[in-house]
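Take this structure, written in structure tokens, and hold onto it; I'll ask about it next.
With one protein chain held back, the other chains of the complex are shown just where they sit.
Take a look at chain A:
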Amino acid sequence: MDARRGPLAVPKVRRVGFFTSIEPSQDSPRPNRSLSGPAEAITTSSSPLSDSPSGQFISPVQIPPLRHRSDNLAAASRAAAPVPVPVPGPSAFRRQLASDRALHVGSYNPVDSLLGTSPPSSNGEVSEDSGSLFGFQRSDSAKLSASFPNGGFDMTMRVRAPQESEAKVVIASTSDGRKKNVEPSGTSEPVAATKPRKEKEQKSLKEKTSKAERRAIQEAQRAAKAAAKGEGSKRAGESSRAKPSKTAKQTQPKKDVPQVTSSLSEKRTVSVEKERRMDVPQAQMQYDDKSRVDKAKRRSVVEQTESKNKVELFLHLPQYERGNQLPNLSSNIFTLDTIHHAVYKVGLQHLAGDLSGDNARCIAMLHAFQEAINDYTTPPMKDLTMDLTGKINGYVSFLIECRPLSMSMGNAIRFLKNQIRKLPVDLSEPEAKASLCSEIGRFIDEKIILADKVIVQHAVTKIRDGEVLLTYGFSCVVEMILLYAHEIGRKFRVVVVDSRPNLEGQKLLRRLVARGLDCTYTHINAVSYIMGEVTRVFLGASSIFSNGTLYSKVGTACVAMVANAFSVPVIVCCEAYKFHERVLLDSICSNELGDPDAIANVPLRTNTKHAKTMDNNKNLQFLNLMYDSTPAEYISMIVTDYGMIPPTSIPVIVREYRREDLLL
């Protein structure tokens, strides 16, 4: 294959007839395909040529004219037509080869015809058409052999190989040769390409109509094709499921596709995605995925304005400006009927930032669900399990709109859904509701409140007299530990490290000082200074992942790493319900963006001029990350409700204990 490919790649042949310039003409298919070719024919990824370095180059000569494609049916007449080529012999030869090569033909000929002032319906079309044919074939074969990049290429080569000998004959009588040429290329075309070809023919028949009409036709064809494929997929089941999605994907990124098309294809995408979502566990929404974001927006209750200057690396995260939608939401609290008022309240609290701390948020959410379940009545002709799950899903998506869920809330929701699913069928509605509410209550008591008490009991054994404990931000478990240790008479000092913009540490500091603890307060900037005198670091957690990665308030990783450098043991206090079976490697994939204004605006410095320049600067982006991840090697110990464990044992806890809650 490669041996045969060599001559193909040599630009010498192609240069002969047309170009006096030294520029290689390899790039020629590109303009053609992107301009006159239909959207389906363009498979950017599958064309090896366009990937070649020279493929980027577009010769000024080759800017193809806007012309119509002639029909394939007129092939016979076309063959007889004279060849209006300025350069006689070699160009014919070249065209021969080019039409064999199929891909290049189409692109050269328009130029040719432009230069040679040939009418649009003249032989220029022959090669163009066959080019488009091959374009189709290529795309198809590329689809078939998506794994190897040269798939499409090989196909054209196979076509070309037997014809090369004919080419010499062609030089003598061009018209004859042309005829010969067209036919073998047609016959050697694989079966897979026949269907698209027919479509092409139909299309090209009406090509002379206006642009809008053409588009409408394209539209209709595509829809028909999709429908056929959809039916096929329904019949064939899973095997063909990938296909419609593929076409949808192909059409989507095209900018010049008319609006109707995009909406249609979007619909298709939606249906496919819905289908896909059924069997795949719910993934996090990627906010750089345009269509899904649009769809989500249409359904959303909360009107959100997107922030202006987004940071490139975090485009996949939801980025909305906080706060401005609050008055609007709180005003229509009485008009909204889809969301239970308790859930609505919690959502507003999340939105306004009144609730902070993972446990508090989780408990508030669960209480709201409890209330909602209490007020719930199954609609007639509906199943409680199904309907309630749907209701809960609606609540959850509302909460997500208000603020992205934390990992622990996700776990709690999973627990609740499993409880709903596990409900015995023969249970009456009040019984089912009561059992669900009691299960939620049990979850709160056992997994959060009791767990915290156990953690405090464990962690206190690690606090000895005369120690200096460092904590970062605000964690209610750490606060409980410190207060309890003080209560039982341990003598120790606390360093509270804090960071802008939330300054949560001040809350902790206030509470500790009020209870008479000896405290030092500093910002994270000074952590490397203060670490020298610290003997233990206590950290809270938002979640801990299976590989032991700690996911916590931003800045935690910094504190843990500094502590590690000073060989101070880092103790992480985390309830086991926050453990997550996923693996996290960096802070980018899953994170939450806070209000960018929070870091832009410094309180006490009300320089309006300064703020204004900051606001309107296109080159300035504010990144207010909420979380970061700390690798397991910086964590000495995790205190959880199942005891003190090393970070390597998280999967064991998840495996041994989560099963009973989730899988049963």
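The rule is short, and it goes like this: contacts are C-beta pairs under 8 Å (C-beta built on N, C-alpha and C of every residue); 3 or more make two chains touch, one makes a residue touch a chain; residues count from 1.
FYI, contacts and distances are computed from a predicted model.
Note on the omitted subunit: UniProt lists it as "Translation initiation factor eIF2B subunit alpha", one of the names in "Cell cycle control protein", "2-methoxy-6-polyprenyl-1,4-benzoquinol methylase, mitochondrial", "Translation initiation factor eIF2B subunit alpha" or "Calcineurin B homologous protein 3". Screening A:F314, A:Y376, A:F443 or A:Y642 against the full complex identifies A:Y642 as the residue touching the chain left out. For the chain missing from the display, the contacting residue among A:I339, A:I373 or A:I653 is A:I653, taking the whole complex into account. Residues of chain A in touch with the missing chain: 462, 464, 536, 569, 571, 636-637, 642-646, 648-649, 652-653, 656-657.
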